[in-house]
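A single structure is presented below for examination.
Here the complex is missing one protein chain, while the rest keep their positions.
Each chain carries a letter (A and B) given by its place in the written order, and its residues are counted from 1.
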Amino acid sequence: MRLYVDSTKCSGCRACLVACSLNLFQENNPKKAALNLIPHFPAPGVYEMKVCTQCGDCAAVCPTEAIKLNERGAYYVDFDECNLCEACVPECPEDVMYVRAELANAAWKCNLCGDCVAVCGTGALWIAD
Amino acid sequence: MKGYAGSILRVNLATGQISKEPTPAEMARDYLGGRGFGIYQLFKEVPKGADALGPQNKLIISTGPLSGMLIPGGGKCDWTTKSPLTGGYASASMGGHFTAEMKYAGYDSIILEGVSPKPVYLLIEDGKVQLLDAAHLWGKGAFDVEVEFKHKYGEEYQIAAIGPGGENLVLYACINHDFGRQAGRGGVGAVMGSKKLKAIVVRGTKSVEVADPEGYRKAGMALYKACKDAEGLAEWTRYGTTVVTSWCDEVGALPTRNFSAGSFEGGEKIYGQTMRKEIVITDKGCFGCPCPCGKYSHMKRYGTYVEGPEYETIGLMGSNLGIADIQAVGEANRLADDLGVDTISAGNCVAWAMECYEKGILTKEDTDGLELKFGNIEATFALIKNIAHRQGKLGNLLADGVKRAAEKIGKGSERFAIQVKGMEQSGYATHSATSMLLAYMTCDVGAHHNRAWAITYDLQVGRSLVVPEKVARVIWLQNFRPMFDVLGACRLQWVELSIDRDLYVPAMEAITGIHRTWEDMEAVGNRIWNLTRLFWMRENEDFGRSWDQPSPRFFEEPPKTGATAGQITSYEDVQRLLDMYYEQRGWDNNGLPTPATLEKLNLAQIAS
Partner (left out) sequence: MPATIKAYGMLKTYLHGQNEASVEHGLTIRQALAVLGIPSELVAFVIVNDEQKSKDYCLQDADIVKVMAVMGGG
């Protein structure tokens, strides 16, 4: 299972980002979300949304093995074991592996909780195999 | 204080002094946020008789408890000031992503005071706040400014900027954000321009704490679920506000040729379905919105892009100018946004000038050579530019709004200047729609629709009826609907998706820790409504009934064509509407709140 996105449907509302940060950190803070929204305005006037494909590349390089599989079969970051080395960040083909020490003291990524899908009103996000 | 950012940012443009103060708990209790904070602080801080474009006026930007939260449409902020257009209260709501950013940066309100000696912009990065030189940006369009800041600072920064319209003190200049969202009405952009503040750039990375995290998550999710389950979500999202264009045309509410009629023979060319097919490329939403009304458009003929046009702009810059061409309406919209003038007021001014021209009241000499007939697209573009730059005789005249322009030109043109209190009327023709007419007459900023959109009620109960139930409906809407602007959220989820408004109650409680029913919140709405009235009274000695009169067009000149042909509201009925309204509001016969009413609303002290 993984998250999918159809960027052509995305309206850039960031509801998914708030829901995501609320799940990962119990905080309202879209800057601490694991989806990557890239608006292209004023031209060509489209949103680009990147999501985690659960490819596992980040987990493969993590020296402390902090990126583990959860009961949904998704990779998640065990915050206690992350030492902020940033080895995972360049590995991510979708730019959705985050280390931002000024915002959080561990790396974060999508754990497939599905909350973003629950709030997205445009049907841009869904979970499937 | 849970649910609030906790601080007010005060920026003195004259001295460059920047300070922060805690958000007063009593203000949060009594006025909740958003436009409640706006009017309370305006009333308290701006001295009586202040020049709207002078150093004593303030521009107050406020978020609300629902702003930036997991709440559908929690992306609205309020811009309050003394209006240079009307001389009274102005409050403009702006969507997009600015509000959330401002709240995450830590501010419930930003109060801008004084006048800067030179062009500057305000950069807010959480607690770090600076005024920086904007000489190189002065004169630029709002879109260019936004592009430049996005390049300089990055995608995580949100920008609100004025265009030349604000710099040149066009009295209905707007403030632009996110390539197409505005704080539009009442000249908030002119006030920003008078302070020589070109833009505000903000980035916030903090979180906002809530009283009950689990309850909040549940209530927020329930609101999203209700929106997603709503009948008509897909249809509404496909067309946004333009979905009503064809209906307005059918029932005679679509402003046509300076409101001389309510149906337009070229209507089909500007309907929502035409627009969707011809120019819309992307749905664009405000922060947290599950039902994005923003339609981002590409006008191939002009090679340009705009967010919009939405219904109001289609009405005022389409049918009201006799323009049956959606690409042209889109381009006029883009010009107005980029140059920083409100499309509703500008559309009215151009339409009034067109009528003057066709009637021979204005000639080519007065229009700087423009062949200003209804339907002339190129002349419309040229005139919008002239207005924004205060260029030429007519551009400069119209930059002061339609009321002042008509007073100067005279010759009967005052009878077809479509405005109340000096603010040009938004997109509903009200020859025969008495609640909507009353809503315009009594709206707290001038002829604006959004406080009480009562026109559907007119159609339901009988459009020309003048009965107390209609008046009560308008008052209820005026107390209730603006509460969304107080809470810092969009009302369209309730309005268009008809979600149960009681779903907001547990969300508010979980966020702020205080239980409030809608009745409680409507009581706050009532207090705010009366306080805005007190502001008008304080600033204008002759304020009263005469300020609540509609444009004579709606009681003198029945439309000759369309669904409302031959229909009109009589002058006596107009006055009867006001009589009933004042009585139900607890105001005297001149429309001023009585001492007993003020006492009841706990406003007696602030009034004295």
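The rule is simple: a contact is a pair of C-beta atoms (placed from the backbone, for glycine too) under 8 Å apart; a residue touches a chain by one contact, two chains touch by 3 or more.
Since the structure is predicted, the reported quantities are computational estimates derived from the model, not experimental observations.
Note that the undisplayed chain, when the full complex is considered, contacts B. Taking the complete complex into account, B:251 is the one of B:251, B:379, B:420 or B:489 that touches the chain left out.
Across B:450, B:551 or B:569, the single residue that touches the chain missing here is B:450. For the chain left out of this panel, the touching residue among B:241, B:333 or B:430 is B:241. Residue-level contact of chain B with the missing chain is found at 231-232, 234-235, 238-239, 241, 243-244, 246-247, 250-251, 268, 271-273, 276, 310-312, 427, 449-450, 453, 455-456, 459-460, 491-492, 494-496, 498.
To be clear about the criterion, only the chains that are shown with their structure count from here on.
Chain centres here are Cα averages; for chain A and chain B they lie 36 Å apart. For chain A in complex with chain B, the touching residues are 8-9, 11-15, 18-19, 21-22, 25-31, 38-39, 41-47, 102-103, 115, 118-122.
Contact residues of chain B toward chain A in the complex are 68-70, 72, 97, 100, 104, 143, 147, 155-156, 178-179, 205-208, 210, 213, 217, 221, 224-225, 227-228, 233, 237, 281-292, 294, 296, 298, 305.
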